[in-house]
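Just passing along the structure, written as structure tokens.
Removed from the display is one protein chain of the complex; every other protein chain stays in position.
Letters A and B name the chains as they come in the text, with residue numbers starting at 1 for each one.
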Amino acid sequence: MTEFLQQLINGLSVGSMYALIAIGYTLVYGVLRFINFAHCDVFMVGAFVGFYAGRNLGQPSLGGGILVMLTAMLACAALGILIERLAYHPLRNRSRLSVLITAIGVSLLLENAGQMVFGANPQPFPEIFPSREFVFGQLVVSSKDIVVFAVTILLLAALQFIVLKTKIGTAMRAVSFNTQAASLMGVNVNVVISFTFGLGSALAAAAGILWAYKFPKIDPLMGIAPGITAFVAAVLGGIGNIPGAALGGLLIGVIETFVKGSRWSTWTDAIAFTILILILFFRPAGLLGKLQPEKV
Amino acid sequence: MFLARPRIFLLAALAASIVLGIFQNQLDPYFVDVLTRIGINIILAVSLNLINGHTGQFSLGHAGFMAVGAYTAAAMTMFAGPHILPATAPEFFTALWFLAALLAGGIVAAAAGLLVGAPSLRLKGDYLAIVTLGFGQIISVVFRNIEPLGGALGLNGIPAYTNLFWVFAIAAVTVYVITAMVNSTYGRGFIATHDDEVAAEAMGINTTRFKIVAFVIGAFFAGIAGGLYGHFTLTISPRGFDFTRSIEIVVMVIVGGMGNTVGVILAAILLTLLPEGLRALGGVSPSLNWISESRPLLYSILLIGLMLLRPQGLFNFRKSGKLKIQN
Partner (left out) sequence: MPPLLQLEKVSIRFGGLTAVSELDLQIGAHELVGLIGPNGAGKTTVFNLTTGVYQPTAGKISFGEKSTARLRPNKLAKLGIARTFQNIRLFASMTVFDNVRAATQLHRAHGIRDALWRGRHFRAGEKTVGSQILELLEIFQLGKFRDSFAKSLSYGDQRRLEIVRALATKPKLLLLDEPAAGMNASEKVELMRLIQFIKDKFQISVLLVEHDMKVVMGICERIAVLDYGVKIAEGTPVEVRANPKVIEAYLGEEIISE
């Protein structure tokens, strides 16, 4: 039983981080109908920003950790906006294929540049928050997981507020429903798109910091596997749907953790993709999404 | 030109392959190496071009088909071969067995193509891309878990049956088959499916059938290329057939111009020579070492630059070379 709970906590912990990344995918897809392949590499950059910022911390502390996280989030928000401006914006009117390939190119660029700048070898990530372990009988709960949960809940709450209660959030939702109508209503679509990228990238950076905090070995290719899993989570929840992405992230995190702990562990990647393919074949709208029929 | 007398071109190309094969031993081994890789890349690029370029189905898992062909062919020559052929069999029979192994690889890959293509047909654009990517990764994971084929460490000791004759003869056949098929009245169905599926269906074209045929034939040749590759590098592993490999082939198709067979062949040649050129450049002096180190980086910059500046490809000179994908 404690084994099960242990795995569950692990799964939810990892799942929270997947949720944060998945929301980034879903935000961009909702607004642009486009899968941002480079998103997982922004996650990686976030971790590395944290790496360099965290080295100057000295003692792990709550304030210090938060500062590192905010720095990474800000830096990656800027990166995300930059990428959009330089690589995706010029292709706004071109075919989806062009943008998809460009996104792949940007992803490869970040990964390869990362390998050149940071070196391909894994680096140890500094302790940015103080860590402790809480023992309940046979169950060991690390404060790392608690930090992950706390930060995720905070960010999700903040996101909820932004999307539902602020002007820019409403503008985002308008653009995701009908871009043309939104622009006719006076919404500056370019600003909204930039903001969406910035927001998604900030969440990815936060996820990167949390991931590096929980699994303190980082390398330039660390984003690929979580990126794929988070993408599957986004599709599972219903691509374009924010609560769906969060739900999908948690679900996938739990499933993956249990599979990894079972004798099928070498098939983990295949299982993630199989889930993805099954969803797209049988229920493309995902768990919480709505299907859009095509007009002839 | 080619189309006026395609069979003559095929025969000429086959003759040239025979000549190359005969004189292979007189050529510099490095040169033979590069030529072999050019030939294999031509087969890969032209076969992917059928799926992505001509038919407009965005497939990101082509390396998966290559893997299936490579492992199947290797299994046949390494495990089945010794039982069928006596140890002192004349070269002719070994060559025949090799051809059989390649064909087997192609057929199993074609079956994989059917498996991937058929269910994916309902999906469009980005989703189809993701699913084919997923299938490619699944194939990779499957091979990683098959211990008799080496598992994650890969399969070693594959006999060195590939030579210039095989590579270029098969490349010639690939180009011929795909070009002859597409440039017929029947073959217009592929292009129509690419341009406008709704209109194509309204004109009596079974777009589903054409998409499946594209996947199956494209996968078939990718499988054969995989077999050639395995018997050339003598060792294969699941990691060598991953997403990066698929992207390399996709880049060739894009650089060449989607649907432009000649362009794609040129692009395959260019992109095989490019890393060699960069390596040579980097070796000129130690201060230029970074050039060979940054090959993957330059690749990605090339990709982005191409998309931003010349999406129709480097070798596409038609006015109407637009990238189109079904939405």
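Following the convention adopted for this analysis, a contact is a pair of C-beta atoms (placed from the backbone, for glycine too) under 8 Å apart; a residue touches a chain by one contact, two chains touch by 3 or more.
Note that the coordinates shown come from a computational prediction; the quantities given were computed from them, not determined experimentally.
**Student:** Which listed residue (B:Ala15, B:Leu153, B:Val198 or B:Ala280) would be found touching the missing chain in the intact complex?
**Tutor:** For the chain that is not drawn, the touching residue is B:Val198.
**Student:** Can you work out which residue in B:Val34, B:Leu115, B:Val142 or B:Met181 touches the chain that's missing from view?
**Tutor:** B:Met181
**Student:** Using the touch rule from the top, list residues of chain B that touch the missing partner.
**Tutor:** Touch with the absent chain occurs at residues 6-7, 176-177, 180-181, 184-189, 191-192, 194-196, 198-207, 213, 259, 319-322, 324.
Criterion: only the chains that are shown with their structure count from here on.
**Student:** How many angstrom between the C-alpha centroids of chain B and chain A?
**Tutor:** It comes to 34 Å between the two C-alpha centres.
**Student:** Quick check: in the complex, which residue numbers of chain B touch chain A?
**Tutor:** These residues of chain B touch chain A: 58, 119, 122-123, 125-127, 129-131, 134-135, 137-138, 141-142, 144-145, 198, 247, 250, 254, 293-294, 296-297, 299-301, 303-304, 307-308, 311, 322-325, 327.
**Student:** Quick check on the complex: what are the chain A residues that touch chain B?
**Tutor:** Contacts found on chain A: 34-35, 87, 90-91, 94-102, 104-109, 112-113, 115-116, 228, 231, 235, 266-267, 269-270, 273-274, 276-277, 280-281, 284, 296.
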